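First comes the structure, then the notes that go with it.
Note that one protein chain is taken out, while the other chains of the complex remain in position.
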Amino acid sequence: MKKLLAAILGSTGMIGQHFVQHLQDHPWIKIERVAASERSVGMRYRHAMRTVHIKHVSNEIAELEVCPITPKAVGDVDVVFSALPAEVATNIEEDFAEAGMIVISTARSHRMDPDVPILIPEINAEHVGLIEEQRRRRGWDGAIITEGNCTTITIVMPLKPIYDDYGIESVVLSSMQAVSGAGYPGVESLDIIDNVIPFIENEEEKVQVETLKILGTPKEPAQFKVSASCHRVPVIDGHTEAVFVGTKKKAEPDEVVKCMRNFRGEPQRLKLPSAPKHPIIVRDEEYRPQPRLDRMTEKGMAIVVGRVRSDPVLDGVKFVVVGHNTIRGGAGNSVLTAELLKAKGII
Amino acid sequence: MKKLLAAILGSTGMIGQHFVQHLQDHPWIKIERVAASERSVGMRYRHAMRTVHIKHVSNEIAELEVCPITPKAVGDVDVVFSALPAEVATNIEEDFAEAGMIVISTARSHRMDPDVPILIPEINAEHVGLIEEQRRRRGWDGAIITEGNCTTITIVMPLKPIYDDYGIESVVLSSMQAVSGAGYPGVESLDIIDNVIPFIENEEEKVQVETLKILGTPKEPAQFKVSASCHRVPVIDGHTEAVFVGTKKKAEPDEVVKCMRNFRGEPQRLKLPSAPKHPIIVRDEEYRPQPRLDRMTEKGMAIVVGRVRSDPVLDGVKFVVVGHNTIRGGAGNSVLTAELLKAKGII
Amino acid sequence: MKKLLAAILGSTGMIGQHFVQHLQDHPWIKIERVAASERSVGMRYRHAMRTVHIKHVSNEIAELEVCPITPKAVGDVDVVFSALPAEVATNIEEDFAEAGMIVISTARSHRMDPDVPILIPEINAEHVGLIEEQRRRRGWDGAIITEGNCTTITIVMPLKPIYDDYGIESVVLSSMQAVSGAGYPGVESLDIIDNVIPFIENEEEKVQVETLKILGTPKEPAQFKVSASCHRVPVIDGHTEAVFVGTKKKAEPDEVVKCMRNFRGEPQRLKLPSAPKHPIIVRDEEYRPQPRLDRMTEKGMAIVVGRVRSDPVLDGVKFVVVGHNTIRGGAGNSVLTAELLKAKGII
Partner (left out) sequence: MKKLLAAILGSTGMIGQHFVQHLQDHPWIKIERVAASERSVGMRYRHAMRTVHIKHVSNEIAELEVCPITPKAVGDVDVVFSALPAEVATNIEEDFAEAGMIVISTARSHRMDPDVPILIPEINAEHVGLIEEQRRRRGWDGAIITEGNCTTITIVMPLKPIYDDYGIESVVLSSMQAVSGAGYPGVESLDIIDNVIPFIENEEEKVQVETLKILGTPKEPAQFKVSASCHRVPVIDGHTEAVFVGTKKKAEPDEVVKCMRNFRGEPQRLKLPSAPKHPIIVRDEEYRPQPRLDRMTEKGMAIVVGRVRSDPVLDGVKFVVVGHNTIRGGAGNSVLTAELLKAKGII
C-alpha cells in the first residue's frame, strides 16, 4: 500500500511533536511536511523544537526542513494534521480546506460549526457525512474535521453505550485534569504543587456543548443537560473524571458494566492500526482507575472506567473514568480519524 | 475565669497532637490529662509521641505523664476530647460518659446513634438538646457528642444558608481530599505522587448520611438526596469539593453568595474564642478557592467558597469549596464545640 | 521615631510583592512609592499585580499609584529596594545611586563589583565600609548594596562560625532547590512533578564566587575552593543543601554544633526588628531539617541545620541545611540590611 502523505501544522510545539510521535512509524501514513511559524521556517526540524516533549524523533523527521504554514508551501499531501493554537487556526485551516486538503484539527476553532464534525471514531463515525454538506455550503474541495477537547473525549466514550442502551436524561461531571492538558508553557509548578486549581478557562462550556454534538446525529445534538466542574490537579498525564448520569431506563450497575465492556465501534470493526482492542476497559478493583496506573492502557487509546455504582440523585449510575489527555484526547484520536477516513475511501 | 480541665484520649497520635496544639494556649481550657494506649503509659508526653505532627508542644504539656485511657486514671476533668480510632472508641467513650464525663469525639463510632448529636456549632447548635434524651435513655450523667467527618463538615457549612433560604432538593458532590485526612500512617507516597486515588473507604456513605443528620432537626434528618464521589489527590492539607445543589426555590448565584457571606451562627453571636469571624468566606476570583492558598483562612476555621454559578442539571447552583480537614474538619471543630457547651452552661 | 520612607522598584512582580509583605507593617520603614514598568504606571497597585503572590496587601499600599522607575518619579525617599530583573537592574540602580539614593538590591547585576558589598548582616556587616570607596570611585552620594543569591545565603550562614573557629580549606555542596527560587513564571509543572532538574543556569558559578566574597574581608575574598552542583526539586519554598566542608583545624561535630548555636551577629546585638533570635538553629533529630517543616523557623529568617557529622573525604564536617529562599534568601535579608544601615546611621 502506498502510504498517505501527511503534513503537520504547528509541528514544533507540544501537540505537534505528539503528532510526530504517533506518525513517524505509522504503517499507513508518512510525514511529508512539517510546518511551523516564521521563527522556525527554514530550520531542520531537529533544531526547531525549542523544548523536546517526546522520547524519540526519527532521523528522517529530524532532518526535515520546516516550511511555512501555507497551502502553497505545504504542497501536495493527502492529509493535514493541525496542532495550531485556536487563535490562528480559524483562518489557516479554512485556507487549507479551500485549497482542497483534508484538515484534521485538535484546535477548538471550528468544533461548533454546524457543518464540521467533532469526530471520535468509535462513537460517531457517521458524522463524516457532514463533510459533504460542508463542501456544498462552503464551496471547497477539502474539509475540516475536528476532535473534542480532552475532557470531553474521556467522558463521551463511556456515555455512548449508556446513551444507546438506556438513554440519558442528564450528566453531572467533576474533572481532575492533568497539567499536560494546559500545553507548554502551561501550569506553573508554583501554582499546582500541593494544590488544586478549581478553574480551567472555557473548559466547562466546551464539555457541555461538545458532548451533546458528538452524541447527537449529524444534524442535531443530543437532547440532555450537562453540568461540569473542571479542576486541575498535580498529575502529569491522564484526566480523571467523576461522572453522574441520569438514565431514561433504569440502569443496574452490573448491566452498565457489561454494555461498556461489549462496546465496539467502527475502528474495532475495521481493525484500524491505532484502534484499541477494547475502547472501554472496566476495572473491578475499588481503587481503580488511577491516572498513573491506567493512562497508558492499550497505548493510551483506551478509556478506563471503574467504580460503576447506582446514583440516587440523578437516578442512574455514577462512575470514575480515566483517559490519556494527549493521546486519546489529542494526537492519537486525530490519527485514528485519519485512518477511518482512509478506510472509508474519503482520503 | 477558672479554666476548664480537659483530658485528651489518644493524645499521642496525629489527631491527639492536633488537640494539644489547639488547647495548649487556650484561654478557657487547660489540658490536665493526656491519655494513650498501654505502650505509652507512664512515659512523659514528650517521649510518647512517635512521630511529631505539630510545630510546638509547650513544656508544661511535654512533661505530663501519659495515663491509661480509663475514667479512673483520667480522674476529675470537665471535658474529655476523644481522638481514638473508631475500632476502640465505641466502648471507651461510653465508659467515660457513664462515669459522668462530657466526651467530644472525632471518631465516627457514635455519630449515627439517634441520641448523639453531630455538632457543627455554627449549623446545629440546637442539637445539644439531644444530650438530655441521651442521658435519659442511657441512664448516665455524662454525654457523648461527635463531629462530622472532615468531608461532611466542609460541605454542610455552605449548604446551611442555602438550606435555610432556598430549600434543598438534592446534592451531588465530588471531593478532592488531602492526604492528611487518612491519618498517619495513611497514604503511601508511592500511591499518590502524580496520581489520583478514586476511592476512600466508607467516605461516600458517611457524607451522605451525616449531611442529612446535621442539617435536620434533632429528631429528624433533612429530607433530600445526596450523592458523593470521593477521591484522594496529592495535597497535604485541605479538602476541595465540587458541589452541585438542586434548590426548592430558584437560586440566583449572586443572591446565594450574599446569603453565604451574611451567614453567622451561635459561635459568632457568642464570640467564642475559636470562632472565625466569618464562617464562610466567598472569593470572587475565578481561580479560587485553592487548598494551599485558602486552607488557613481564619486560622483554618473558615470554609472558603468560590465559583458560585447556576447549575442547569439540578436546577440550582454549583460551587467549589475548600475546608481545612484537620482543623475545621477535626480538632478545631471539637474545641469550638467545647466552647459552645461552656457558654451554654452545659460544661 | 519618624519612619524611613521607602520605594520598591519592580514592585508588582513576585519579589516586589514579597517586599510589600515585609514592609507594610514594619516598625521603622514606610512604603512611600511603588515603581514598576510602563505597563503598570498610573494604575493602583491593587490592579497592577498580575498574579498575587502574598496573602495580604494593606489597603494603604493597595491604593498607591504605581510610578515609573526613575529617580525623578520616585522622588524623595530614604531607601530604595530593587526587585528588578538583572537585565534592567544594572543601569537603573546606578541611576538611583547617582541621584543620591541608597539602593538595596536582590538582583545579581552589581554583586561582583569590587566596590559593592554583598551584605548578609549577621556575617559581614563590616562590608558596609565598601560604600565609602564606592562613592569615592564613582563620584555619587547614593550607594548600591546587594545581597547574595538564595543558595549562597543559605550556605554562608553555617559556614561563617566554622570559618571563624576552624578555618575552611574547601567546600562541596549539592543543592535541592525550591521552585519559587525560579520566580514567576518559572518552573513548568510538566517539568518538575515526579522529577528532579539537575541544572539551574549560572547558579553554581554564583554560589562559588559569592560565598568567597561574603566570607572575605571588604578588600579580599576568602581563599578556599568551592564546588557546587545545583538541582531543582518539587518543593514550593525552602532550599535544602548537603554541604561538605574541609576545615583547617580538626573539627569535631559536637563542637561545630555548639559554635553554630552560639553564633550571633550584628543584627542580634543591635536587636534589629527583622533579626531572628538565633540566626542558626541546629536540630538534633536525624530526619531534620526538612524544607516543609523548617522553612518558616523564626518567620523564615533563621537557617536550620541538621545531621552534622564528620566528613572523611574533605577532612572536616558535613551537614544538611535548609533556608527560606524568598525570605532569608530574598526580601527578608534586604529589609534586615536596611535596618542595619539605619541602626548604623548610614540611612
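Note that the chains take the letters A, B and C in the order they are written out, and that residue 1 is the start of every chain.
Criterion: a residue touches a chain if its C-beta (ideal position, glycine included) is under 8 Å from a C-beta of that chain, and two chains touch if they have at least 3 such contacts.
This structure is a prediction, so every number in the text was calculated from the model and none was measured.
If you put the hidden chain back, the residue from B:Pro234, B:Gly316 or B:Gly329 that touches it is B:Pro234. Annotation: of C:Lys30, C:Arg138, C:Lys248 or C:Arg288, C:Arg288 touches the absent chain (contact as defined above). From the options C:Lys225, C:Lys250 or C:Lys271, the residue with contact to the chain not on display is C:Lys225.
Screening C:Pro267, C:Gly306 or C:Gly323 for touch with the missing chain picks out C:Gly306. Here one chain is not drawn; of B:Leu5, B:Ala62, B:Ile193 or B:Ile346, the residue touching it is B:Ile193. Interface with the hidden chain, as seen from chain C, comprises residues 170-172, 174, 176, 193-199, 225-227, 229, 231, 233-236, 240, 242, 244, 246, 286-293, 306-307, 311-314, 318, 320. Counting over the whole complex, chain A has residues 193-194, 236, 292 touching the chain that is not drawn. Although one chain is hidden here, its contacts on chain B can still be listed: residues 179-180, 184-194, 234-236.
Keep in mind that, in the parts below, only the chains that are shown with their structure count from here on.
Taking only C-alpha atoms, you rotate chain B by 180 degrees to land it on chain C; that is to the nearest 5. Between the CA-based centres of chain A and chain B the separation comes to 42 Å, rounded to the whole angstrom. Here the CA centre of chain B is 41 Å from the CA centre of chain C. Put simply, the C-alpha centre of chain A and that of chain C have 47 angstrom between them.
Multi-chain contact residues of chain B (touching two or more other chains): 193-194, 236, 292.
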